[in-house]
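For reference, the structure discussed in these notes is given below.
Here the complex is missing a single protein chain, while all its other protein chains stay put.
So that you can tell them apart, the chains are marked A and B in the order they are listed, and the count of residues begins at 1 in each.
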Amino acid sequence: MGDEVRVPIVYDTDIVAARSEGRRMALELGFSRTDATLLATAISEVARNILIHAREGIITISSSLNDEIAEIVVVATDEGPGIQDVEMALRDGYSSSGGLGLGLPGVRRLMDEFRINSEDGKGTEVSMTMWRRQ
Amino acid sequence: MMGEAMARDTSKEAVTPPPAAGMGDAALLKELVAHLRDNRTELREEWARRISDADLLTAMTPDEIFSEATAVYDNYVDALETGSVEALQAYARDLSERIIPRGVETHEVLGIVLLLRDVLARSLFEKYRADPDLLNRILDAYEPAANRIAVTVGVSFVQERERVIRQQQEAIRELSTPVLQVRERLLILPIIGVLDAQRARQLTEQLLQAIRANRAKVVVIDITGVPDIDSAVANHMVQLVKASRLMGASVIITGLSSDIARTLVTLGVDLTSMRTVGDLQGGIEEAERQLGYALPALEDLDDELD
Partner (left out) sequence: MPVPILKQGDFLIATVQSALSDREVLQFQDDLAERVGSFRSRGVILDVTALDMMDSFVSRAFRSMALMAKLKGAETVIVGIQPEVAFALVQLGLTLEGVNTALDLEEGLAFLRSLTRRRTDGR
C-alpha cells in the first residue's frame, strides 16, 4: 500500500518540485508539519547535490503504510562522478566545491536512516528513510 | 485515508467455513445463524451469567454488561452470517474506547469473547447431539469463524489500548513541560525530569510554536529540575537556544551551576550562544531588563528627546 513519485533532476526548478512532492506525501501519510519540513529540506539538499556535483539524476520518493508503520523512502540516483571518499563527504564542513559542506552530514541528522552507495566514476545513490512518529 | 483503506482490506478476508458434505456451506451457516437468533434471549443471559461467574468486567454494572453483551452478541451473529467482521471490529473499537478508561484489562475482553464462543458451542452441541455427523459439520463451520471473531475483537481491544496509553503518555509529557507566559513577550519554561533526545525535540517544537503564538521576545528556561546535565543535554539546550534565536527570541538559561557550566565547556560544549543566569528570579529580572521594563525612565527620556 503506498505511493511512488519519480522526479528527474535536470534544472534548478526540479529541486523545488522534488521537495514539494516529498512534503505533500509526508503530510498525506500523517507526518507532522515539522517532519514534513525536515523531509523537504533533506530532499532539497540531495537534489541540489545531484545538480551541482553530477549534473542530472533522478529522485524517487515512495511512501508506504503497513500495520500502522508509515514511512517515506527517498532514493537519489545519478550517473555522475561518484564520491571518492564517502566518509570524508559525511564530515561536517567538507566540500569539494566551496560549499558549506553541511549538506550530507545535515541530511543524515534530518532523516532516521541514511545510506550512500557510490562508485568512483560511476555514480551515486543516496537512500534515506523517515518514519512517522506517534 | 490509507489507514482506513487498510483496515477494511483485512476485515474483508471472509470468514469462510470449510466445505461440508451433504448440506452446503451456505445452508449450514444459515441453519447455525438461525439457531443463534432463535435462542438469542437465553444464550445472551447465559453468557452474561458466565461473565459474572468468572469475575470478568468487574468494573461494570450488571446492566451495562447485559447491554454490551447484547450488542456484541448481535454483531457476533451478523459476522457469522455475512462473513465480514467489519461491523464487529468497529463495535469492538468503540466498546474498547469506552471501557479502557474504566480499567478493563485485555484478559477480561479475551475472556468474555472466549466465553461467548464456548456458550454458543455448547448450545450447538445440545441441539445437534442426536446427529453426530451434522454436529461435526456444524462445529467445523463454526470453529474457525468463531476463532477469527475472537481474534478480531482481541486485536481491536489491544490496539485501542495502545492508542489510549500513547495518548496518555503524550498528555503527561505536555503537562510536565508547560510553557508559561509571565507577562507580555516573556515566556518561562521550567524543565523537570530527564531530557532525552525525544523529549528535547518535543520541547523545542513546543517552545517554537509558543514563541510564535505569544509573540515572545525573551524566554527563560529553568533547568534546575533536570538531573544529570551532561554534554548531550547541554547540546539539546544549545539547539533550543539557536532555534529560538532564528525566530527572533532570545533565551536565558537558569539553574545551571557554574561548576557544571565549566565542566561542559571542558567537554567541548560551546556555551557561547547561551546566556546563563544563576536562578529563576535573576533570570526573570534579566529578561525584564532586556524587554525594557526595568528602564522605563530611560525609554521615556529617549522618546522625549526625539
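Heads up, the rule we're going with is that a contact is a pair of C-beta atoms (placed from the backbone, for glycine too) under 8 Å apart; a residue touches a chain by one contact, two chains touch by 3 or more.
Given the structure is predicted, the values throughout are model-derived calculations rather than measurements.
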{"item": "Contact set of chain B toward the excluded chain (per top definition)", "value": "204-205, 208-209, 211-212, 215-217, 239, 242-249, 302, 305-306"}
{"item": "Where the missing chain touches chain A, by residue", "value": "12-13, 15-16, 19-20, 23, 33-34, 36-38, 40-41, 44-45, 48, 51, 92, 99-100, 102-103, 105-107, 109-110"}
